[in-house]
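One structure below.
One protein chain is absent from this view; the other protein chains keep their places.
A and B are the chain letters, set down in written order, and residue numbers restart from 1 in every chain.
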Amino acid sequence: MDKQIRRTASRIGGLLARLFLYLWCAFSVFVFFWMIFCSFKTNREFFKDAWGLPAAPQWQNYMRIFTSYDLGNNFKNSVEIVAISVLFIVLISAPAAYVLSRCRFPGSRVLSKVFTIGMGVPFQLLLIPLFFQMYSMGIVGSKLSLILIYIALSLPFTIFLMEGFFRSLPSVLEEAAYIDGCGPIRTFFHIMLPLGSPGLVTAAIFNFVSLWNEFLLALTFINNSDDYPLSVGLYALQGSLQYTGDWVTLFAAMVVITVPTLIIYMVLSRRIISGLTMGAVKE
Amino acid sequence: MGGNSTMKKSIRRMALLFLLPALAMYLMLFLYPAARAFYISLFDWNGFTSSMKFVGLSNFRELFGDVSFWSVAVKNSLMITFVGGALVFAVAFLLCAVLSTEIKGKKFFRALIFFPSVVNPIAIAILWTFIYNSKWGLLNNFLGLFGIEGIVWMDPAILPWSILVAMVWMYSGFYCVILLAALDRVPMSYIEAARLAGASEFTIFFKIKIPMIWDVLVTALTLWGINSIKEFALLYAWGGGVDIPPAGATNIAVKMYITAFGKRVTIYRMGYSTAMGVLMFLSVALIVALVAMIMKRDKVEY
Partner (left out) sequence: MKKVSRSIALLLAALLLVSVFSGCGSSGGQPTGAPGNNTPPPEGGDKPYAGVTVEWASCFNEAEAQAVWMSEMAAQWSEISGAEVKFNFAGRDVLTSVKSDILVGNAPDVIDNDGSELEAALMSNEEILLEPLTDLYDRPAYGESTPLRDNLNGAYSLLSRDGVEYIIPFIYVTSGFFYNKTLFKELNLEIPKTWDEFLAVCDAIEASGIPALAADGNISFYNCYYYQILCQRILGSGKFLEAALDKTGAAWDDPGFLKAAQLVSQLSAAGANYFQDGYAGSAYPAAQSDWAMGGAGMLYCGTWIPLETSSLTDADWEYGFFGMPAIEGGAGKTTDIEAQMMSFCVPKDAKNKEAAKDLLAYMLSKKSCDRMVELNDNIAARTDSIYPEALAEVKPIIDASESYYKNYDGAMSAAPEWWANVFYPADDALFFGNITPEEFIEQIKSESIKFYANK
């Protein structure tokens, strides 16, 4: 009897939890479609009736984003800044992580720890010193400064992530290569790096997604509106659209920002999810 | 023998070569500025000229007496980290409990709840101010369909809570998926055995699955601790970015930025702001230590 009650309770609980999941997802989907509908309305339609469909789709809301505003250029900047940063992050981190995970030498453990500690430093601490540093290097305010900072700040986590990958590779391969007369550097490039490439991809995806959405550093270190990446561009766009009371175009801008992300995400969702969560699970 | 030592030598050479770029970069643009932060926090500097005035510890003295810093910024930061953390993980657990059972469309749901974490946070801030808008917003109009009169979601009194809800929507998918990925590795045999012994799904989840992914849980909590303190974009862009963010959207990170770079109100105090950064660093260290301590003790219980 008691067992039966418990089982019913558990079943009801499971049902409620399931309902919660459905509602949660329905909400997200609903919000997304609402955003799309609003982006096709005129401002007056938006204000008059929240649920009404647009009388005629207002494509000019979308036109305006690319003609009056420079979201296209922001997009290009983001691609440029993020792609270069990610490339160098991986290029610099992979060899370092390899050495740290597979070579024993005095101080190697300490060094590995020193990199790991960086993950716990909130980068806000570095904001002003870096500002000062970029100033003394004479590049403050440029895309280059942002790229350098992105690379440096991404090192701790990327190295940590890749160390795990390299550590999991069997050492038999290395030894076999050495016996065949392959030097350690060649061994790395010809054998270990290809084997570790899933780790590289994971790290690249992780950094790509987080830098793509990065805002604070871009806001601080990019001076010229021609150089704004997407997040700062959207922030500026939000400002100017509000000054002109143009709400629907803001919806269009959000659609333009989210839809490419959504498409890429749909294609690569498994990889992106594993890329973003790998660091936590792998330890 | 001789071959071995040349091998060792060349491995050493490789180690140096491979470590150098990362180390140089890390030293120059991470460790040095981090150390420099402590130094800058001892100065008065407006950032427009290169002249900095040494003021000793007075930035810190001022910071400790700064009422608005503690009663607004620190309070909100703590609220986000602890209350927000509790909510995020509660939702993450709930979603995760459902998704770790055999449910139709599991992959689809997983992808859907994760999606907010790849969307630009500025877009999320704009979106939620539209959702909350009392007159034209999604929420109140939706409630209106059922004849329910909505409330003012962005009223200063409840604004921090409304923002928390947006944050929970934004982040719980991420943490849920982390936990899910770990749960997928729990060997089925344990679960089958428990099922045969008549344990409910609820019991299985909390008594078997969770303890088995304890390490991942600790990592996830640590990650939340670090990330939640750093939270900036969503709050800074909240409500349009015309004025300084309202009190409800001001945490330590936002306060720090405004103190250093001004925003309509012309405060330009780089040194003072860095002192806040130092405090922030210390609080992250504290939170990480706290998570480690609490979770360690709990682990012994199991």
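The rule is simple: contacts are C-beta pairs under 8 Å (C-beta built on N, C-alpha and C of every residue); 3 or more make two chains touch, one makes a residue touch a chain.
If you're wondering where the values come from, they're calculated on a predicted model, not measured in any experiment.
Participant: Hey, which of B:5, B:189 or B:266 is the one touching the hidden chain?
Facilitator: Candidates B:5, B:189 or B:266; residue touching the omitted chain: B:266.
Participant: Decide which residue listed in A:35, A:200, A:252 or A:273 touches the omitted chain of the complex.
Facilitator: Missing-chain contact among the listed residues: A:200.
Participant: Using the definition of touch stated at the top, determine which of A:114, A:144 or A:262 touches the missing chain.
Facilitator: A:144
Participant: So which of B:100, B:133 or B:219 would be touching the chain we can't see?
Facilitator: Residue touching the chain left out of view: B:133.
Participant: Touching residues of chain A against the unshown chain: what are they?
Facilitator: Touch set of chain A with respect to the missing chain: 43-44, 47, 64, 68-70, 79-81, 83-84, 86-87, 131, 134-135, 138-145, 197-198, 200-201, 204-205, 219-220, 222-227, 236-237, 239-240, 242-247, 268, 271.
Participant: If the missing chain were put back, which residues of chain B would it touch?
Facilitator: Within chain B, the residues touching the omitted chain are 46-51, 62, 65-68, 72, 129, 132-136, 151-159, 239-240, 242-244, 246-247, 258, 261-269.
Throughout what follows, only the chains that are shown with their structure count from here on.
Participant: Between chain A and chain B, tell me the centre distance in angstrom, where each centre is the average of that chain's C-alpha atoms.
Facilitator: Distance between chain centres: 14 Å.
Participant: List the residues on chain B that touch chain A in their complex, please.
Facilitator: 7, 10-12, 14-15, 17-19, 21-23, 25-26, 28-34, 36-37, 40, 47, 50, 91, 94-95, 97-99, 101, 103, 107, 109-123, 126-127, 130-131, 136, 138, 141, 145, 169, 174, 177-178, 181-182, 185, 198, 200-202, 215-216, 219-220, 223, 226, 229-230, 232-233, 236-237, 240-242, 252-253, 256-257, 260-261, 270, 273-274, 277-278, 280-281, 284-285, 288
Participant: Flag every residue of chain A that touches chain B in the complex, lowest number first.
Facilitator: My answer: residues 3, 6-7, 10, 13-14, 17-18, 20-21, 24-25, 27-29, 31, 34-35, 38, 46-47, 50-51, 92-93, 95-96, 98-100, 103, 105, 108, 111, 114-115, 118-133, 135, 148-149, 151-153, 155-156, 159, 178, 183-185, 188, 209, 212-213, 215-216, 219-220, 230-231, 234-235, 238-239, 242, 247, 250-251, 254, 257-258, 261-262, 265-266, 269-270, 272-274, 276-281, 283.
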